[in-house]
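Left out: one protein chain. Kept in place: all the others.
Note that the chains are named A, B and C in the order they appear, and that numbering of residues resets to 1 at the start of each chain.
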């Protein structure tokens, strides 16, 4: 199962060199992540406010293959790259209208028990929601 | 003529007090402005790259009437508040799903000739595009 | 009593038009506000984590008088513009090295009781700390 959504490079994502500031690619990826979590029935508002588990990013990386300019519309393909005992990995491909990959992002999220502040096993509901989107 | 679009409060728009960081309301307004300019046939990519005139913000202000949380979806009503000889003013109302106004923003843009770096008259095409959306 | 601190326009504060993105002036002002609060003995970490009162921004505005570019170093003069029963107002002047004012910002903060989520009187300690910096 594939999930994709559309994001737009905004003026505040660019810098004086004329193109996307590299850090803004993580903003675009997180916008897509929030839409993906909505799609899974795990809206981020519920994670932040309710529940007992947070999923902070413990590793992130990005590649940049083409300069992106203000107004560029991208399709972001989001997939689950790994599901571990206490973490999961999300991959994002940012595609231009002509299908070229302009960039990609990976984020690794660790399950964290809010009360103790310690790592904890992934809740079964999260594992079940992510499972169908696993694509290595 | 009324223009409105939808924006979402993202995790990166919030801060450790739990709600929208005040500066992020300007991000949301600018997202709406870029959509409005698209709707007018004046996409911001064209303004930045082409043409001879920029429209930098010379004054901005915002009011905050309700706390906004991650995941909140807002309808942003965008209207032209004034058209001057060398500037224009845009107003933004951020509405919650129940119709309450969570906040509002005003931005004043001055026409600037790229070549000289000086203020210049508003181009006729911009005046014509903004006109039908004037609502004081 | 005057407080000033130094801030720098960073690459991520600029946009593809080549200069400061207007929203970033609020980032610079907030950097100065956090340094000012430190100076007052009211560090923002203590406000966010401890205590019973928050001071969310209920109104903000900014003027832009000169284009700012990456690497520009600014002196920010911070002063208290008003102290009300339940709110206070901070003013910021952003000065270039040659003394010209490149921009200014005003933020109005309302005292908010964390427990009830309602407006509350300014704590005496905050009133006392702000008082000596009042300059209308």
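Heads up, the rule we're going with is that contacts are C-beta pairs under 8 Å (C-beta built on N, C-alpha and C of every residue); 3 or more make two chains touch, one makes a residue touch a chain.
These figures come from a predicted structure and were not determined experimentally.
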Contact residue for the chain not shown (choose from A:1, A:57 or A:128): A:57
Sole residue of B:28, B:70, B:90 or B:126 that reaches the chain not shown, by the stated touch rule: B:70
Residues belonging to chain C that touch the chain removed from view: 8, 10-12, 27, 30-31, 34, 43-45, 48-49, 69-72
Where the unshown chain meets chain B, residue by residue: 11-12, 14-19, 21, 23-24, 69-70
Residues from chain A at the interface with the omitted partner, ascending: 16-17, 19, 22-23, 26-27, 30, 48, 54, 56-65, 67, 107, 117
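Here is the rule we go by: only the chains that are shown with their structure count from here on.
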Maximum centroid distance from chain B, chain identifier (CA atoms): A
Magnitude of the superposing rotation for chain A and chain B (Cα, nearest 5°): 180
Intercentroid distance (Cα basis), chain C paired with chain A, Å: 32
Per-residue multi-chain contacts in chain C, two or more chains: 16-17, 19, 23
